[in-house]
Structure formats: C-alpha cells, structure tokens
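Excluded from the complex is one protein chain; the other protein chains are retained at their positions.
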C-alpha cells in the first residue's frame, strides 16, 4: 500500500520533469518558424549567431536533469506519503516548471547591458529550488517520519549535509550576478554538477 | 488484475495533469519571444509590469496541483475500473485540460473593465470541475461499487461530505464574479486550499 | 518479466496519449495571445464567435480519449510483447499524434466553402486509425499469439467483431464529407461513442 502511494507521487513528478525538460527545445530560436529567417544571411551564420540559445538549452537541461536525479535519490529513501509531503512536492515542482522562464530571459539578454537582472532572477530561482529540496527532505527525514524503517542512516545524513549549504551557495551566485554575470553562470553550472554527485557516504557505498 | 487496471488509469491521468500543469509556464508573457520587448523600457520594469501573469501562473498551478492531490486521494480508495468510470475520469480530465484557457483570459483582462466575464468563466469552469469530482466519486463509492472491500468507511464518508458542497461554494464565487472580481479570485484560492486538506475523519487518521 | 514488458509499452503510450490530448487546448484561439483581441468588440462576443474552436476541442478530446479507452482495453488482454507489436503500436500512436492537425483544419474551415477537403482529411485519418487498431489487435490475438493464456475467448472475439467494420464505417463518413460536412462530423462523433462501449459479450460480463 505504501509503495503504491510513493509510486504515484513519483509518476506525477516524473511527468512534470519530463515535460519541463522537453519543452526547453521550444526555446531554440527559429525552431517554431524556420522559414522566417532573413534571406540575406546564410544558414550557417544564422545558426552560429544564436549560440547563447544552445548554451541556455544545455544549462537548463542539465539543471532540470540533475534535479530529477536528486528527486529520484530522495524517493529511494522516502517510503510513505502524507498531505504535507504532497504539498511540499508540489512546491518543488512549481519551481522546476518555472525554470524555463529565467533561462529564456538570461539567453536573450546575455549580450545586453541589462543582463544583471536576468542573472539575478536565475540565481533567485535556484535559491528557491535549493530551499524547496531542503524543506521537503527535512520534513520527510525528521525522526525518520516518512523514510524506510531500515533506511541507511549514513546515506540519509550525507544527503542532509550535502543540501545544507545549497541555498547559501546560490546566494553567492546571486551576489556574483550583480558583479560579473559569466562568473555567476559558471558557478550555477558547477553547483548543478555538485548536486549530481551522491553525498559523501553514499558515494563510497553502492547507491542501490 | 484489478490493480493493473487502476494503475493505468492513474498513469494516464498523471500524464494529463503533468502536461497541463507544465504547459502553464508557456502563458508567462515574453517567454516565447523574449527578444521582442520594446527597447525603451528596462527589463525590471517589464518584469514587474506583468505581475498578473505570475499571479495567474501561481493560481492555475495551485488549482491543478490540488486537483491532482484529490485525484490521488480518490484512487487510494478506488480499486476497480469499469467503462463508466473511465468515461467519468475522461470528463474530469477534460475540465482539467481546459483550465489554462479561462486562466489566460482572466490574466489578460484583470485590469480591464470587462474582467467580470473572464472571472465568471473561471468560476463556471471550477463548478464543472467540482461536479465532475462529485459524480466520479459518487459513482465509484455508491455501495462500495469500485472501492476496496476493506475501504475505511469513515474516510470514504469524509470525502463525500467534503465534496458535497463544492459546486455550491463555486456558485457563490461565480455570483461574486459579477459583483467584485478580486473577491471571487480570493475565494477560488481559499477553496483550492480547502480541497487540499483531507476530509475531517481522514485528517485525524494517518492517510495511508 | 512479461508483465514488465507490456508495462513499459503502456507507460509510453499513456504518455503519448496524455500529451496529445492536452496539447489540444493550445488550439483554442486566443489562448496563446489573449491581449491581441481587437479593442472594438467586447469579450463575450469574441468568446461566442469562436464556437467552432470549442467544438473541435471537444471532438478531438473525445476521439483521443475514447481511443485511449480502446488501447487500454486491448492491453488488458495482451500480455506479451515482440518487436512487431512495438512497431504496430508506434504506427497507432503516429495516427493519434497526427489527429490535432486535421482537427485544427476542420475548425478553421468549418464555415468556409472549402470545408469538404478538411472533413475528408479528418475522416481519412480516422480510417487509418481504425485500420491501425485492427492490425494491432489481429496480430496480437491471432492464435492467442501475445494474449494471456487464459484470455476470455468470448471477450477477445467480441473486440474482433466490434473492430471489423470500423474502417468501413469511416469510409461512409469520408463519402459523406464530400456530400454534406455536418453529417460526416456527427457520424464521427457517433462512431467515437460506439467504440467507447465494450464489445457485445464483454458488455454483459464485468470488464475486469
């Protein structure tokens, strides 16, 4: 019975992650109306000129993909569901679904003097995402509330430790966004890679 | 065999809910064509000016999300499927899939003198949604037709009680839409929160 | 092992059906850009004037929804998968995914003298759909090739009988499309309802 409960939360979340990550391709400029390109420039030039679009597609894909890996990792341990968890999971998905918006903004303003505001919005969204993950995990893991009774204590603690400073790291990225946008973008990418890795103890042991 | 039946109805429904809730981000103005912003206003101004878009995104996300929680709750008790249930479930999904339309209308007309009509359409959609939920649940739970044989009678009754006045509440919201639109919108939000809560008896007992 | 095989074919198909049925709302004119309505006509007039859009949305939703019910019904009996079945299932999904295109055409040409061509294309698509269902079912049920060993022979035969004349009925609808478009549309709707019903023998017995 319990298994069925988490099963459906995971299925719904998988659906949201899958749609959000696939919709990103719609942001690649020119896909929706490839016939409208100006006649006086050749195709290779057009394709090369829109490099920020590809960069944004790759970054958003990596971010949402890594967040799916994290969601999947948490629900390896979470075995039961209550109304609060459903609400916290919805909050998390709300931020995931929102990500394409700041990404699109950042792409279109990347070579523009006002790119600071777009980068700030992107980092602010990541802070919300990191907070959502922390709140969901703290709620589920507090006194083993919704975890497997035989949950590996060290693996659970490793996740808690890894997530603890997530919001803080993204605050640094937000401050960098005011100073030098490329540094903020690179830090966001590095943080995505960091959260793709399993936490310290989990890494030494086989994940499943 | 029975389990497999409900399993697939839930999977299909999860897919529809997931796509509908994720498509909402496409309604955020400027995402689809961020390069088209007028050159004479700065980005922060543009972003702040479109606050009704964010409000509509959040409201629709909350409504569809809470309806998913409700759908999930009903199918915790429903264990068998027949053709009528499949048809009633399709009717419910029909209303879910429609929601982005009145939401988009309400957003774009929120500061417009004609916003009454948009708010009326939104409340009318919610009435249909509340009726769909009632009909599906009454059909499935009547004399335990499609429920688990050991279904918790009190939990089942609690859901029936909670849903009974749903359509009526949304009729009030529809009447308010003629008088004062903001009151109608706020009532819709409160009703979404009310339906997120489990029914009275279910709340006192563990959900799963 | 077998169960897992069909499980994933069903999950992928559910996803395609769910996305296709939800994308239909994007066809509702004015949703994508609600601010572009002409200033000189009031909202109620605009909403009422686009009634064919709502009709097309409802018809397509009913068609895809009923086809999902049929797909679900077939896979209640199909228990094993081979490469041919995967290919036939892809063919079926190909037609499902295509449906929004003739629907959109029919909508926009419904009050136009050339609506015959749009209605013919819609009926032709339905013929392909009916043929795809027949081929898939014949392949799977031939000498119980991929069915449950204990499959209910009468239920299996009832589906075969019900599907046999499907393509023929839609050929009638195609001929009607040349003569009188509304009759063709109404016949398509009736046929969708007919295929929503379980076959004769299955109807007398409980479905699951």
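A, B and C are the chain letters, set down in written order, and residue numbers restart from 1 in every chain.
By definition in this document, a contact is a pair of C-beta atoms (placed from the backbone, for glycine too) under 8 Å apart; a residue touches a chain by one contact, two chains touch by 3 or more.
In this text, all values refer to a predicted model and were calculated from it rather than measured experimentally.
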item	value
Residue, one of A:100, A:166 or A:198, that touches the chain absent here	A:198
Candidates A:11, A:56, A:146 or A:159 - the one touching the absent chain	A:11
Absent-chain interface as seen on chain A, which is shown	3, 10-11, 14-15, 17-19, 21-26, 28, 30-32, 34-35, 42-44, 47, 57-58, 61-62, 65, 68-69, 72, 75-76, 196-198, 206-208
Chain not shown, touching residues in chain C	1-2, 5, 8-9, 11-12, 14-16, 18-20, 23, 26-27, 29, 80-83, 86-87, 90, 93-94, 97-98, 100-101, 104-105, 107-109, 114, 117-118, 121
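Quick note on the criterion: only the chains that are shown with their structure count from here on.
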item	value
Chain nearest the overall Cα centroid	B
Residue-number overlap at the chain B/chain C interface, same or different (half cut)	different
Rounded Å distance, chain A centre to chain C centre (Cα mean)	36
Touching two or more other chains - residue numbers and ranges from chain C	15, 18-19
